[in-house]
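Can you keep this structure in mind? I'll have questions shortly.
All protein chains but one are shown in place.
Each chain carries a letter (A and B) given by its place in the written order, and its residues are counted from 1.
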Amino acid sequence: MAKRKRIGMEVALAAAEAVGMCNVDVAAVYPITPQSHIAEHLSELVADGKTDTEYVTVESEHTSMSVCIGASATGARAYTATCAQGLMLMHELLPIASAMRCPIVMSVANRPVNAPLNILSDHSDIMPQRDSGWIVIFSENGQEVVDLTLMAYRIAEDKDVMLPVIICIDGFILTHMVEPMEFPDQKEIDKFLPDYKPYATLHPDKPLTMGAFAMPDFFPQMMKAKDMALLNSKKTIVKVWDEWERKFGRRYRPVETYRTDGAEVILVTMGSMSETAELGVDELRDKGVSVGLVKIRLWRPFPSDELKAAVKGARILAVMDRAVSPGTGGGPVFTDVKAVFYGEDSRPIIVNYVMGLGGIDVTVGDFVKMGEKAAKAKKEEYEFYGVMG
Amino acid sequence: MSIVENFDLYAPRLIDKGEYFSVGHTACAGCGEALATRLVLKGLGKDTIVSNATGCLEIISSRYPTTAWEIPWIHVAFENAAAVAAGVEAGLKALRRKGRIPDRDVKSVSMAGDGGTADIGLQALSGAMERGHDMIHVCFDNEAYMNTGIQRSSQTPFGAWSTTSPPGEVSFGQRTWKKNIPEIMVAHNIAYVATANPSYPLDLIRKVEKARKLKGPSYIHCLSVCPTGWRMDSSLTIKVGRLALETGIFPLYEVENGKYRITVDMPEPLRPVEDYLKLQGRFRHLTPDKIEEIQARVNLA
Partner (left out) sequence: MAGATWREIFPGNVVLTPGSTKEYHTGGWRSLRPVYDNSKCIKCGICYVYCPEGCVSQDEDGYFMANLDYCKGCGICAHECWPSAIEMVKEG
């Protein structure tokens, strides 16, 4: 494989560069911290003719998703980006986009949801979208943001998928970091991303109706179709990721593992904290703690089989949640992970640390502390790590 | 359905004989909105894509697995018809430019009720008009949230009964006057703004054809008489629509480049508003002084 030049730039700008390489037809983006740099840089690329894209400067996030759905329905490749309150405003439309099989790609610069307002980073904006029917993928660092964004349309528009995709990028922690990243050639991407061929389009040459209402004679079947579409998409996601590894040398899996061989305790993370956790695992190992790390990359469809295989043999799982699910008695990742093991003959002890809320810094030392604590766990625990009182 | 050929004698030959809104839709008998839609589509022709808001029109025409629409049509949600139409317009523009669809003029049109235009839909409409998309927004104004059960909207006329503005011991019905959406649209400096009424079909179709030919955003506010919600006999739809004009309550005008023009003359003097109000059950509780207030308001204009 040819050695490519690595370019140092802000990850948000890199995300926009990646979008600019995807021959997007319509982009409708509304600014919101910390996503704004993606919106701004993309509009610069459009203004300079680096990408032939209709850039619609919408008046709200609800409209940006509406514009994407309308454009996607005509057969145009559509993109948007948002987070936090913007994502919550779009919430109404997310199940519509997935039910109507609009393969829109959206970058979400994960930021906490009000109240109180907080512009930094956590996962509370993506968690309420769990049932939206979208494919949700988490990125850990700048290179992953570039790669996953470049692969997003290939996954979304695959005829066995035809579903919208969210690429999660931790706000500020990732979006505003300057990192060295490798970009494939435009020609390679043009070959990698075929043209968007929808199942159906809005055009007078073949009139059809999209978004009809349904009564109980059809509705339940339509819901099953939604669920099956998302569940079945995993095969294609893995296939595309394998293809990327063959072409560009970087490997992506639904669940990534780090030093899990023979590990008694396994930490489970999602997003940028995974990189910090790796260093924590190294330190813990040096201290003699039998610990490993599992990083969930594919959040929806949830990779139950891959998760079970990755943590096989571990006695304790410590699930890190970067969001609260009030009233549940556990964070969202914790409850999903617990559910995976319910039917198993041998189940690990699963403990939950809710941490990193509101953009609070999560350090290597924090992971060492959590790992040591988890190693001593005798039963299920749910606690807020580092919260005073 | 045989093609209508002979009515060139009296009706103008300009009415497209094509039917783009099929029979079998489940609108109430005598529905002014269904009629308006049928006529608007004749003005638009087949190279049209409609983005429809949730409401009467959407519900009566699109029960899965059937559709009354003979042209491409999409429904997404309640408040974003104009936004979806803007997306359709942007998509078509990009696809035409990149040669992925034939380079033919296909118009994006959003259709919404008074709620989906003036209330919950106002933001999306304002944004789409401000951005200058080449589209038309048609508001079918039946003066309440009819589909959900006749609840009041900002377009419900002063004094009207509705299920959320019922007259009672301490209330006389709708307390506010109609929010002037055509005026708000004129303030957006768009290519064309017009009011329309299916009781005047040739005027309506001409306005739609005009809007269709113009490049840039257009807005058409179409009165949609609703026998069910207005509490009147279904056979009176056209007559009541006519009275709306003859009493000066719903004048027919158009605004092009800031110039206002009345397009259908109203009688001089105007007929008393009572002629219009007395045919509708939603006004039957009005006391003479309230009718006076309405008359005074019309006289002012």
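Note that a contact is a pair of C-beta atoms (placed from the backbone, for glycine too) under 8 Å apart; a residue touches a chain by one contact, two chains touch by 3 or more.
What you are looking at is a predicted structure, and each value in this text was computed from that prediction instead of being measured.
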Touching the absent chain when the full complex is considered, from B:N52, B:T67 or B:N147: B:T67
Touch with the omitted chain, as defined above, among B:S126, B:Q151, B:N180 or B:S234: B:S234
Residue of A:M228, A:A309, A:A339 or A:V387 touching the missing chain in the full complex: A:M228
Touch residues of chain A, complete complex, unshown partner: 99-102, 162, 199-200, 207-212, 214, 217-218, 221-222, 224-225, 228-229
Residues belonging to chain B that touch the chain removed from view: 1-7, 9-11, 15, 19, 21-32, 34-35, 38-39, 61-71, 198, 201, 227, 233-239
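Just so it is clear, only the chains that are shown with their structure count from here on.
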Inter-centroid spacing, chain B versus chain A (mean Cα positions, whole Å): 43
Contact set on chain B toward chain A in their complex: 46-49, 51-52, 58-59, 62-67, 69-77, 79-80, 83-95, 97-98, 100-102, 106, 123-124, 126-128, 130-131
Chain B-facing residues of chain A, complex: 25-26, 28, 52-54, 56-60, 62-63, 66-76, 78, 92-93, 96, 100, 195, 202-215, 218
